[in-house]
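Heads up, one of the protein chains got dropped from this complex, but the rest are sitting where they should.
Going in written order, the chains are labelled A, B and C, and every chain counts its residues from 1.
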Amino acid sequence: MAKLVAGVGCSHVPAIGVAMDTHITDQPYWAPMFAGFEKSKQWIKEVNPDVVFLVYNDHCTAFDASCIPTFALGCAAEFQPADEGWGPRPVPVVKNHQKMASHIAQSLILDEFDITIMNEMEVDHGLTVPLSLMYGEVEAWPALVIPLAVNVVQYPAPTGNRCYNLGKAVRRAIESFDEDLKVVIFGTGGMSHQLQYKRAGLINPEWDKAFLDRLTSDPVGLAQMPHVDYLREAGSEGVEMVMWHVMRGALDDEVTEIHRHYHVPASNTAVGHIILENKAA
Amino acid sequence: MAKLVAGVGCSHVPAIGVAMDTHITDQPYWAPMFAGFEKSKQWIKEVNPDVVFLVYNDHCTAFDASCIPTFALGCAAEFQPADEGWGPRPVPVVKNHQKMASHIAQSLILDEFDITIMNEMEVDHGLTVPLSLMYGEVEAWPALVIPLAVNVVQYPAPTGNRCYNLGKAVRRAIESFDEDLKVVIFGTGGMSHQLQYKRAGLINPEWDKAFLDRLTSDPVGLAQMPHVDYLREAGSEGVEMVMWHVMRGALDDEVTEIHRHYHVPASNTAVGHIILENKAA
Amino acid sequence: MTDKPYEDIPGTFVFDADRGREGYHLNQFCISMRLQKNRDAFNADEEAYLDQYPMTPDQREAVLKRDWNRMLELGGNIYYTSKLAANDGINFQELAGIMTGMGREAYRDMMLHGGRPIEGNRYKKEWGED
Partner (left out) sequence: MTDKPYEDIPGTFVFDADRGREGYHLNQFCISMRLQKNRDAFNADEEAYLDQYPMTPDQREAVLKRDWNRMLELGGNIYYTSKLAANDGINFQELAGIMTGMGREAYRDMMLHGGRPIEGNRYKKEWGED
């Protein structure tokens, strides 16, 4: 049977992708940000998951305003990196484990999560930047990737509690799939950032650190936080953090924090990163 | 505040639309089928709802295989009748109560239903045939219509239980909308029918009648029926009946059956129809 | 593995994700028939139009021969294939007449007499299938 062994929380700032793609990661502005992922790259090389279940949000790229799914599960054979206005990122195509994705889709719907199945989808920086941060520059992604796109652009995003429970359902779905596969789940987005209007540039490191702390120690309580707290305290785009609850919900109640990194700034954003392992793993 | 007063269950066979649009409803084949809707047309004229919340399924018309939402709520200003391969039906454009639809969308998502918001959508016979049956031939639909499209084409549809609970959440959403509006909810599709392959033409009147009986008397128990029972007993397309649970869930626990009609055949299908009123209404 | 409690129903394809994957391009071709401009292009040159859809040779042949059951066996779904049928002037009831092998009149007559009964039609074993 497939086994979910660990979770990764990770920002997905587009400028990080640009820095990697234009080879300026050793500039003073970027070096400390990337330094915090050295251990992560080692870690994922050692864990070497067969499949990454990657929770992210589309930034009005694959989905325009005509159709806004709350949870969209990628079931296509592969996903091309999208042109977000400045040309597609020069990164490998993302390949799915299509049978596992279908299995998860069926399991989630029967578990009463009302997902949208996507049989064609391009993927934007929200998905490719975390892969780049964890795997570096590669010819092909070392893992198959099952994408779950969450609406966090049009209010309301799903609640933290719903995301947390979705994580539990994703775990059940993965671990009822009858192939011996090692799976790691990514929750992406955040941390505090506001990209728009007169309050742009908001950063709240105390809030971010408390979020990272409680992710390990008090995930159920943390998932009860109302949207307005994210919007007010972590910036209008900080509400992306709800996606980390899916990752956390998929893990054991008790987890070990393997690694943490926090850096300000990357463009407009506080970069946050955490690796959590199931104790049993 | 808006008030939900009644529910209508109704088949949505495309041939019924064709019969109305080609003016052959008084032919012997069709006359008994349409006769059962005479009382319904009177009833809805008297109730005269401001808004119809219409639960239906798209039949691979607005949604192709690339994107399959479990629940898609129509939030556009209006919905054009779609060309399903034989030209669009010559019926009025369907107008939305757009602010109410947005309110319902927000309320449902915060209530942890993972709906997809549709800001552009054409509507097929699944939506227009029940309107035609209830309102007859009209210059403009007498009510605004909020459409909810449910996936019942690709297995698995949402469970009956999920649909029933969605109905309860729709009721809460409607009745927290701050305009004095009278709302009727339609659940459509069914009854027993199989359109495909060697078992096409299956009709199970005992099952259909039991379903209609339990809809009034035992809605919670009825909603627990697994998909395979619909597929086996009511035909592969009979699984559309899960949509009636949304309608029933939105009503009071105790309802009065105002009218019922059952007729075989319309094309490949058993036509079923029921009108249920909240006792308090 | 993925639970499929419906596989013992006779004469029926339940359109699940496995079938959806298999029939994807066939179904996407069929749904394109819902627009007049596509119907016109297909009717003018079927082979050229089908070149846009990377279906398998078997699927393509089933389309060209209008082998309606074969399309379902190869992952088609009735709501898609019915759009190709509509292009050919075949409605849902006529299509069922073809798929059941009964022919239009006998099928219509069966429906007028209450349809196919559920007795004997619940399980494959009742049809002498496994």
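Basically, a residue touches a chain if its C-beta (ideal position, glycine included) is under 8 Å from a C-beta of that chain, and two chains touch if they have at least 3 such contacts.
As the structure is a computational prediction, the values presented were derived from the model and not from experiment.
> Counting the whole assembly, list the visible chains that the omitted chain makes contact with.
Every shown chain touched by the left-out chain: A, B.
> Of A:84, A:175 or A:213, which residue touches the hidden chain?
A:84
> Which residue among B:12, B:59, B:89 or B:103 touches the omitted chain?
In the complete complex, the chain left out is touched by residue B:103.
> Touching the hidden chain in the complete assembly: which of A:203, A:222 or A:275 does that?
Residue touching the absent chain, from the options given: A:203.
> In the complete complex, which positions of chain A touch the hidden chain?
Here the touching residues of chain A are 14-15, 18, 29, 59-61, 64-66, 82-87, 153-156, 192, 194-207, 226-228, 231-233, 235-237, 264-265, 267-268, 270.
> Could you pull out which residues of chain B are in touch with the chain that's been left out?
Residues touching the hidden chain, for chain B, are 75, 98-99, 102-103, 105-107, 117, 119, 177-178.
Everything below uses one rule, namely that only the chains that are shown with their structure count from here on.
> Determine the centre-to-centre distance between chain B and chain C, using the mean Cα coordinates as centres, and give it in whole Å.
Measuring from centre to centre gives 25 Å for this pair.
> Could you give the separation in Å between the centres of chain A and chain C, each centre being the mean of its C-alpha atoms?
40
> Which parts of chain C, given as residue numbers and ranges, touch two or more other chains?
Within chain C, residues 16-17, 20, 24 contact more than one other chain.
> Got the chain A residues that touch at least 2 other chains?
Within chain A, residues 106, 117, 119 contact more than one other chain.
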